[in-house]
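Of the protein chains in this complex, one is absent; all others appear in place.
As written, the chain order gives the labels A and B, with residue 1 at the start of each chain.
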Amino acid sequence: MIREPLIFELSAKGKSAFSLPKLEVPEKKEILRNIPLRAEIEGFPRVSEVEIVRHFTRLSQTNHCVDIGFYPLGSCTMKYNPKINEKVASFSEFTSSHPFAPQDIIQGNLQILKRTEELLAEITGMDAFTLQPSAGAQGELIGMMIVRAFHEEKGNPRKIILIPDSAHGTNPSSAHLSGYKVKEIKSNEEGTIDVNDLSQNMTEEVAALMITNPNTLGVFEADIMKIAQIVHSKGGFIYMDGANMNALTGICRPGDMDVDVIHLNLHKTFSTPHGGGGPGSGPVGVKKNLEPYLPFPVIDIKKEEYFLNFDRPKSIGRVRSFFGNHSVIIKALAYILSLGSEGLKEISEIAVLNSNYIRKSLENDYYLKYKTPTLHECVFSDKFQKEHGIQNIDIAKRLIDFNLHPPTMSFPLIVHGALMIEPTETESKRDLDLFIKAMKQISKEAKENPEILKSAPKTAHVRRLDETTAARNPVLRWTPPSGKDKQD
Amino acid sequence: MYPEDFHFTKDHEWAQIKGETVTVGITDFAQKQLGDVVYVELPKVGTQLEFHQSIGVVESVKAVSDIYSPLSGEVVAVNEELNNSPELINQDPHGKGWIIRLKIKDETEVEKLMSASEYEKFIEGIED
Partner (left out) sequence: MRYISLSDKDKKEMMAKVGIDSLKRLFSSIPEELKLKKSLRIPPPFSEQELLRYFDSIRSQIKYSEYLSFYGGGAYNHFIPYTVDYLSSRGEFLTPYTPYQPEVSQGTLQVIFEYQTLICQLTGMDIANASLYDGASGAAEAVLMAHRIKGRSKVLIARTLHPQYREVIRTYVKNVAITTEEVAYSPTGEIDFQDLEEKIDKETSAVVCQSPNFMGVIENLEKISELARSHHALFILVVTEPISLGLLEAPGKLGADVVTGEAQSFGIPLSFGGPYLGFLACSKDLLRQLPGRIAGQTSDVEGRRGFVLTLSTREQHIRRERATSNICTNQAWCALRATIFLETLGREGMREVAWHNIQKANYALEKLVQINGVKRRLKGSFFNEFVLELSKEWSRVEGILRQKKIIGGISLEEFYPELKNCALFCFTEVHKKQDIDRFVKCLEEALE
């Protein structure tokens, strides 16, 4: 295995990878007379184009990715990323449009945004969408701000957001950023929201309940209408974290379940590639009564021409520069159009089938804390394996030796030693069976040969990494070895 | 296993009282749950703390935990060693891994705390 150095370690004077045409205009040597200028960018690399291509190609080969194999990561919906969507998003008309361009010459861009909003509204049963949020977390924040703006206009912003103890970490942190305190709602023995606990905690000081449906255990919150009624009766809103939308497309719609605000993750349900950590897109959908508070600009249409509408007096304001993660949105639009309504329904059906197949196959090997029926994901724990000194992290690291990516770990918090598995609908039975086989073997190894788990992984590019030292003595950038400095 | 002269809280802090001052830390159970400690956020000397007010935070690689004051009082000392060696909390949680020392305000608050044997029973009962 070639160990790839840092680019700075390959750098040396005399090498370069760039090319520029001649300057053409008369050169003025005396420029910026009173401004501090730099002699050079210290430490910046100098390598050839060949070295750049090899460097990144080799680095890429040490990554697992969806194009290689699956990621059974609960709550992440790491489905296949269709290639035609990449092609379409790369059309130069889309990539070269400057955001300040006059609206009449970039109508196609506005049309894309409007059409996507319409389709997402139809899929979710909501009335209006904004495509501005750059990710789910930003969508949550915007959703919370919209809720707050509504309450503020009524005279009392209220103080509290209710969040189930099974929620994703972005939920409470987004609530906090919008100036609310968080009160946790307990889950019952089925893993769903304890309606009594909700009832007791729902007051007129609560601005909203943030709910994920199906929840992070993969269980559908069947009491959703009752829950909505409790919250609405005291003037609060239902915010739905739409991260698990992959279980519901074409089956049921959040808007029909009395949800008031929702965010979606285009990089989850709508197949846009995860890119190693973004860019994503987190559109927010609202019901009519919250529509005036959407961030500006909004895309409207007048006499068959699309335009950006900044005249939105009740808007929460601007939440990002320009309009949204445009190329990500294009990919999602292409995806929705490629699927059609039958395709969207098929997503949920197969996603739920795949997940339940795994669940049924492993239910004797791993502990299932909640026996409730699950949809597109299920959560096991390391309870059986703990008896032999094995934790979920050891199981995860051993899966790597089977060339499989581990499931989501240690989340939700209500299951200790959690292993959250979401295969998505794009996986083949063969890949699912490979995963099941590996998990069964690992369960066996935990009893008979725990050492092999503790020392895993053995076959990956690196073995288990020391995360403790990384946090205790952080080294967050390359620095030139002393004495070398500007010479290189 | 847990020192007899220590008192304990439900949030896994220990308190060792010597006259007017109490030394505070987190228990062996807590440090095991947290994993390798990487950072401790310490309060300033002179801070006034109420019973169960947050003293600061203990961070491990994968988790963060608030430390709550077992008694009310004024912070008279903090364990500066933890800045360079947070691992002391893992290695010697009841000794060198102490976190702060308080001057006690109200001795009667000690009654709210658990004894060593009560604490041991308490952690046995915690679902795993």
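The rule is simple: contacts are C-beta pairs under 8 Å (C-beta built on N, C-alpha and C of every residue); 3 or more make two chains touch, one makes a residue touch a chain.
Only a predicted model underlies this, so the values are computations on that prediction, with no experimental measurement involved.
Undergrad: Which of A:N156, A:S233, A:N364 or A:S428 sits in contact with the chain that's absent?
TA: Hidden-chain contact among the options goes to A:S428.
Undergrad: Take the complete complex as the reference. Which residues in subunit B touch the chain that isn't displayed?
TA: Within subunit B, the residues that touch the unshown chain are 38-39, 59-64.
The definition used in the following text is that only the chains that are shown with their structure count from here on.
Undergrad: Roughly how many whole angstrom separate the Cα centroids of subunit A and subunit B?
TA: 37
Undergrad: Looking at the complex, which residues from subunit A come into contact with subunit B?
TA: 383, 386, 410, 416, 467-468, 470-472
Undergrad: Considering the complex alone, what residue numbers of subunit B touch subunit A?
TA: Those in contact with subunit A are residues 35-36, 38-39, 59, 61-62, 86-87, 127-128.
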